[in-house]
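This structure is in structure tokens; I'll ask about it shortly.
Note that this complex is displayed minus one protein chain, with the remaining chains in position.
By letter and in written order, the chains are A and B; residue numbering begins at 1 in each of them.
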Amino acid sequence: MAEGLTWNVYDANTMTQADIYGEVLCALGEKNPDIVGLSADLAKSTKIGKFAERFPERFFNAGVAEQNMFGMAAGLAKAGLIPFVSTMAVFTTMRAAEQVRTDICYQQLNVKIIATHSGISFGQAGTTHHCTEDLGIMRSLANMTIIAPSDGIETANAVRESVDYPGPVYIRIGRGFEPNCNDSDDYGFQIGRAVEMHPGTDITLICCGITVLQAVEAAKHLKENDGLSVRVVNMHTIKPLDREAVLSAIQDTRRIITFEEHNVLGGLGTAVAEVVAASGKACAFEQVGIPDCYCLVGYPEDLYHHYQLNMDGMVQKVREVMGRDFEDDEDWEDEV
Amino acid sequence: MATEKDLLVARIFLRALFPVMKVPLTDDPKMKKRFRGVTARIQFVARDPNGDIGAYLDFTDGELDIIQGVHETPDIAFIFSSVSKMNAMLAGKPVIPKIKGIYRLGLFIKVLALFLSLKVLEPDAKPKDSVKRRLKVKMTVYMITTALSQYNKGGDPEMVDWTSKQPERVYQISVTGEEDIAAYFKVKAGKSKAGRGFYTKRRPFVHMKFNGIDGALPILLNEVNMVEAVRDGLLSLEGSPEYGRDIGNFMVRLQDLMM
Partner (left out) sequence: MTISDQEIKEMEKRAKQLREDIIDITYWAGGAHIGGALSMVEILVTLYDKHLAIDPGNPDWEDRDRVVLSKGHAGVGYVPLLARKGYFDFDLLKDFNKFKSPFGMHPDSLKVKGVDVSTGSLGHGLSMAVGLALGARYKKKSWYTYCVLGDGECNEGSIWEAAMAASHFKLTNLITFVDRNKYSVDGPTEDVMGIEPFSDKWNAFGFIVKEVDGHSFPALSDAIEAAKNETSGPVVIIADTLKGKGVDFMEDDVKWHYGGLDSDVLVEAKASLNK
């Protein structure tokens, strides 16, 4: 039998686990006729294609013209509809950045953006299709809500919640082959509320996106092998950030490491750092992400390993931070 | 004299194929009955100027172990004049070895039956009986994972290159609905290990889940390829699709080598 895989982009649709959100969107579409979909010639590569198949009259392909697409989405929202717009993260946040900001955010329109292939999940495509800046860019837009779901199930939840959530919503996902870290969708997903994935008291790993699953695996490993009690927080909503979850991590564990498939500058790590700094409390803190560089080409899993965004990298990082002392009492004299 | 390839193939047969003979002994009641109480040693050996290559079946009161190497006093011995001849026979070609101890007819017939049970692994063997269908899937899953590891340990350059570039990763195979049909292949910087069951110490990097015996068989019979299998719901691939494809490729290659 021949080696290698013969497949095409239409086949790829059936090969992923992350198509759950496409189905959820269809189900939502059944109930709400105001939901419409848009894509920039990427309907087949993103799960919005399912919606397109089910409701061809409610799906608008803008062709390879992202700026126009987001302008159109704004117009559709102005006409009273709820547009779900999907294209790759890099084009959403940079090619059409102005439309997202000026047409959609400034006018507080009900446009729900599903940005695919974020981070370095499209590893093979190289920098032109990577997007390690989107969280930073979107954070600076007033009125924007930002969600980085940990898996296909959470994406479906995010899509579901975003329908009635007021104003623009930005949901950043990967390429669709990411494994599930949630068993089912009824764990009480709420926009703006972080989820504790693993309890712990020695150190907290605050993560989003694909790093959540890796962190849970790391926590389990560290518990068994190092006897460490590692808390894992799934901070799926980057904006508005769940400040309480961060403050509680500072209070309870005094050590935080953030992980994200994004530049260390500007994204989740920075958002958490803002809370840590403002809290005025001592806390060992480190950010792990893409170290302000353009990434290598490679399969995403190999890249995650390279940038320490997988379980092994996290275990190593935790051990490093645990071995570190943070500013403490200099005065060790007994109080008498 | 045996070539490098001959030796690699022999290694896979002796270390990956032979051990799956244990499966019918535990899972097929008829076979279990046949070997109840049997204690004997059955040698397979190929003569080679650089040293004989072989392994023997070590029965102790019906329990089987496969031991690599040559036993001094086997009860039955299948002797091949060369490694390539032994490989050919194990691949199903009509090669007749010299047989010592054939006068132990009772034992010989039992061994033959056990050995013939391996035929179910052939790519075009389509068993109808549900016990045999299950055996085929289980034996293949066990065999292929060990074969992958032996291929690496045996030094195939492409396989070694593939394993050396990877951090610790586990490739898991399982069959939904069949708890005892699972095996894994673990790699780390050039090292490899095959194991039975589920690897529990970390999450698999790739998990190939066959959708029941009925999902597995068409794939093992090469009636569908991996893309079709996933599309039709016979197989689900969790984890990196590129590395899943790589594993699939190596499995196909090994199948071709052995059959």
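In this section, contacts are C-beta pairs under 8 Å (C-beta built on N, C-alpha and C of every residue); 3 or more make two chains touch, one makes a residue touch a chain.
Small disclaimer: the values here were computed from a predicted structure and weren't measured.
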Fill in the blank from the handout: Listed by label, the shown chains touching the absent chain are A
Exercise for the section: Quick one: say which of A:A65, A:A125 or A:L296 touches the chain that got left out. Expected result: A:A65
Fill in the blank from the handout: Out of A:L42, A:A74, A:V230 or A:A249, only one touches the absent chain, namely A:A74
Fill in the blank from the handout: Cross-chain touch to the chain not pictured, restricted to A:T102, A:N180, A:S229 or A:S279, is A:T102
Practice task
Spell out, residue by residue, where the missing chain touches chain A.
Solution key: 36, 57-58, 60, 62-63, 65, 67-81, 83, 98-99, 102-103, 106-108
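Note that in this section only the chains that are shown with their structure count from here on.
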Exercise for the section: Using the touch definition up top, name the residues of chain B that touch chain A in the complex. Expected result: 167-168, 201-203, 205, 222, 225-227, 230-231, 236-243, 245, 248-249, 252-253, 255-256
Fill in the blank from the handout: chain B partner, complex, touching residues on chain A are 1-7, 11, 14-15, 17, 177, 179, 213, 217, 221, 224, 299-301, 305, 310-312
